[in-house]
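Here the complex is missing a single protein chain, while all its other protein chains stay put.
Read from first to last, the chains carry the letters A, B and C; within each, the first residue is number 1.
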Amino acid sequence: MGDLERLPVGILGASGYGGVQLVRLLMDHPGVEVVYLGGDSSAGKSFSELYPHLGHRVDLIVESIDVEEIAKRCKAVFLSLPTGLAYQMAPALVAKGCKVLDLSADYRFSNLETYKNWYGGDRQDQEIAATAVYGLPELYRDRIAEAQLVGCAGCYVTTSLLALAPLLKQGLIVPETAIIDAKSGTSGGGRVAKTNLLLAEADNSIAPYAVAHHRHIPEIEQICSDLAGHDVMVQFTPHLIPMVRGILATVYATLRDPGLVREDLVTIYSAFYRASPFIRVLPAGTYPQTKWACGTNVCYIGVEVDARTGRVIVMSATDNLIKGQSGQAIQCLNIMMGWEETLGLPQLGFYP
Amino acid sequence: MGDLERLPVGILGASGYGGVQLVRLLMDHPGVEVVYLGGDSSAGKSFSELYPHLGHRVDLIVESIDVEEIAKRCKAVFLSLPTGLAYQMAPALVAKGCKVLDLSADYRFSNLETYKNWYGGDRQDQEIAATAVYGLPELYRDRIAEAQLVGCAGCYVTTSLLALAPLLKQGLIVPETAIIDAKSGTSGGGRVAKTNLLLAEADNSIAPYAVAHHRHIPEIEQICSDLAGHDVMVQFTPHLIPMVRGILATVYATLRDPGLVREDLVTIYSAFYRASPFIRVLPAGTYPQTKWACGTNVCYIGVEVDARTGRVIVMSATDNLIKGQSGQAIQCLNIMMGWEETLGLPQLGFYP
Amino acid sequence: MGDLERLPVGILGASGYGGVQLVRLLMDHPGVEVVYLGGDSSAGKSFSELYPHLGHRVDLIVESIDVEEIAKRCKAVFLSLPTGLAYQMAPALVAKGCKVLDLSADYRFSNLETYKNWYGGDRQDQEIAATAVYGLPELYRDRIAEAQLVGCAGCYVTTSLLALAPLLKQGLIVPETAIIDAKSGTSGGGRVAKTNLLLAEADNSIAPYAVAHHRHIPEIEQICSDLAGHDVMVQFTPHLIPMVRGILATVYATLRDPGLVREDLVTIYSAFYRASPFIRVLPAGTYPQTKWACGTNVCYIGVEVDARTGRVIVMSATDNLIKGQSGQAIQCLNIMMGWEETLGLPQLGFYP
Partner (left out) sequence: MGDLERLPVGILGASGYGGVQLVRLLMDHPGVEVVYLGGDSSAGKSFSELYPHLGHRVDLIVESIDVEEIAKRCKAVFLSLPTGLAYQMAPALVAKGCKVLDLSADYRFSNLETYKNWYGGDRQDQEIAATAVYGLPELYRDRIAEAQLVGCAGCYVTTSLLALAPLLKQGLIVPETAIIDAKSGTSGGGRVAKTNLLLAEADNSIAPYAVAHHRHIPEIEQICSDLAGHDVMVQFTPHLIPMVRGILATVYATLRDPGLVREDLVTIYSAFYRASPFIRVLPAGTYPQTKWACGTNVCYIGVEVDARTGRVIVMSATDNLIKGQSGQAIQCLNIMMGWEETLGLPQLGFYP
């Protein structure tokens, strides 16, 4: 990117975990320059007061959110805000020519009624929303390349869909048998002080929650249905586990063809993700663990077949705050800009 | 127990995690006196050298294993040894009149062929093995009361079966749809130095293992088949999670009667476990977490129904080293002795 | 206690970590019956709603705080409230004849000016405060036995003082060289949602805080001065470490007599704590770890001498929520009632 001018970008909601990942990643991204950090409760504070560990490299001040001003200074804007705020700003930013990458649920639904059923709110932005593209590059790369507004896929959904997509797209499973048992570190809850996310409460324990009623279910089903070509209903159970970062999805489904062995499926997955630099399909017999993905934008996928029960078990692991959030958004921006998809995104984790 | 003489008991394999739980629990048990600790590599060492935190209360020396001597001094013996050793000692101990509680897999199988397929070994103890009772009190209380030799159920199996039993026994589910997604703390691997169980490796990560091939599968299926009255095949996937103690089983199955709601199932479970003091069926809408069970012999069970998919989701949580191991064995002994089932067993955990 | 009537006790601040420890411990205490739980924000809720894991044994409702009513129903009252509230209730409770055990800082200072300098507030209870005894049984057992009002020593202070007391009392060290480097699990912060105590923030990190300015310093110095017989000033640095329960204090001081070896000091410590059932002085060469103390009222102490530097290093480990809080209060009550000091208090931890 040596001679090119860097793209001026802004981050709204810079004080949260999504924000700090974006700042961290974009500081090392050769194509962009972070020129604006916006926040609400943290407006007026220096970013290094919020995150002292970045103080030697970041000297930006968090500013209050002013859409006019943002559009003047930024060519691309990341919205890392709680669900329900993005749709109040995105239309104006889009109208002024900004590329908008929303990390919340606001622009993930093709049907706004579904959104309203699960999240409420009074949506008056149908027209803009209709132009939004679902931000999961491995499945919608071409459409993202053309988009101005992207509703980036979230952590649980990304991890689940990357495991399921080849099976559904190629009709290998009985869709209604799909069960997703997902396990997440607690950073998914954000930098918000909640009692159940205290170390004292969450450490040395594992807890299921929102069983049968998690609001990521409609989002998963929307994309599964798109992949399968007909309505698909899945079972999804999230669990909180005692670690900071990482999601593992263990996915079960009944194979249509009981003669398939795991080596077949490794081949199928490898082919399906051939052009996807952030998907690492593991060799037969190797299963992923979340630590491998930690600090990277990579999704590790392992596949097993149980010949006794006729089921495939797919295991996928991501860093919920990178491939599941900020890294995904940057990957989308790279595609929107016509840049190398991997630009500025870590592919190698530290271990242990 | 005030006026009774205490029962002299021995523990073989005292240096492992099973052994130290037994020592810890039996020190506070009013009906027994620990008179013998046996070990192999630790023979000759004082127990407080192995576990200094118990030094103010335990002054026993670990002795080498001598069956004659053990039978002379003990009326009941806990075998907390690696699988494959108990069947070399139990016959002699039984012959000399000892009650024997084996914590390994050696006496869990009604069909020794199944044992040999999964664990190998040359079993010459068919006759004695045929008298062994499966040590899961909530399901086989009456038979345990009559037994001299008990093959105590292990941690994964106990947690899984307590979740599944009411469903299978009462024919509420389609058995072949049962999927058990289990998550365990790393103490289940024992006090054995293995690289993958190092804190540096296992912390901040979750990893599936032995997918579709774990050797607890035949044991789970044996009991499920017994409960259902016909052969049952289940899916079982264990995961290692970054905590010391605790197992959570998340069990999925398709209901035969789609009209059942979770309140019905809470009622059914409560009735099924009415006489079981260590089962705590949670109110509708409350799901268990492993920390609650930590340090107790209690199994917490939560039930949910997904009306959309027609599935029941049962979640059960135990302390893998107590209800899943040492506490279970003591519970069996209490029953064998005609004592109160809860004698000397903790029912209340510390929190957080 | 078989034939005696149980002492009716109340707990104010039942919803916090101190409260739930007290409930948990007192349920198994043969001398008392919990007849009253008081709280503010949680008034009206059933206790098992706050802590579902105790639901099978505890069916009390948290009531709003009414001193008249409490005094009518309870003979002893535990005040497990934030500092600054106890002194508004204790005088009335004492006047009505209740024994009062305060777990906050309100009654720990012999000089109320010191209290006001560090905690503020308008103290009008000088007369009652003057009757309060400092609740650290190993040092003030006799006075506690006579007291009606006890200001129980807190977690950092207890752990630090038990390490330092023999050295100061017997004039073995140069007092002004004493440095206490203390490390605590995060449960010390209470069941209050604070960002820095989130698992996502506090896990996999260690952080010093309140360096040179922690408000436990005056409390430590007050007792050190009492032990030494003259004013003593110490260095105290607390650290937050990524675990739930436990405090380790590593204490450094220069020996007056450079000829002392660690075996001498083990002898001196053992003698000093001869009558203290909850102090476990470790053999020479063995150092404590916090896990040993977890779930018990025991303080483990290890001693080392560095002949090169002329310093003694004393390491003490406790469970901050038991010996450092609730267990200590119960130990005080046992003494006040003339009961066995160990009654109802755990002496053996689970491991691992």
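By definition in this document, a contact is a pair of C-beta atoms (placed from the backbone, for glycine too) under 8 Å apart; a residue touches a chain by one contact, two chains touch by 3 or more.
Small disclaimer: the values here were computed from a predicted structure and weren't measured.
Engineer: Where the complex has a chain not shown, which of C:V35, C:A193, C:I241 or C:M337 is the residue touching it?
Structural biologist: The one listed residue touching the chain not shown is C:I241.
Engineer: Using the document's definition of touch, tell me which of C:E63, C:D106, C:E201 or C:E219 contacts the absent chain.
Structural biologist: The one listed residue touching the chain not shown is C:E201.
Engineer: Can you work out which residue in C:I179, C:A193, C:L260 or C:L343 touches the chain that's missing from view?
Structural biologist: Touching the chain that is not displayed is residue C:I179.
Engineer: Give me the subunit C residues in contact with the hidden chain, please.
Structural biologist: Residues of subunit C in contact with the hidden chain: 176, 179, 181, 183, 185, 198, 200-201, 203-209, 211-212, 233-235, 237, 239, 241-246, 248, 250, 252, 287-292, 294, 302, 304-306, 308-309, 311, 313, 315, 317, 352.
Engineer: At which residues does subunit A meet the chain that is not included here?
Structural biologist: Considering the whole complex, subunit A reaches the absent chain at 17, 20-21, 24, 27-28, 51-57, 187, 191, 203-204, 244-245, 280, 282-283, 286, 291-293, 295, 298, 300, 321, 347-352.
Engineer: Which positions on subunit B touch the chain that was left off?
Structural biologist: Output for subunit B: 17, 185-187, 189, 191-195, 197-204, 242-244.
Note that only the chains that are shown with their structure count from here on.
Engineer: Measure off the straight-line distance from the CA centroid of subunit A to the CA centroid of subunit C, and report it in whole Å.
Structural biologist: Going by mean C-alpha positions, subunit A sits 46 Å from subunit C.
Engineer: For subunit B and subunit C, let me know how many angstrom lie between their CA-based centres, rounded off.
Structural biologist: The answer is 36 Å.
Engineer: Can you tell me which residues of subunit A touch two or more of the remaining chains?
Structural biologist: 185, 198, 200-201, 203-204, 242-244
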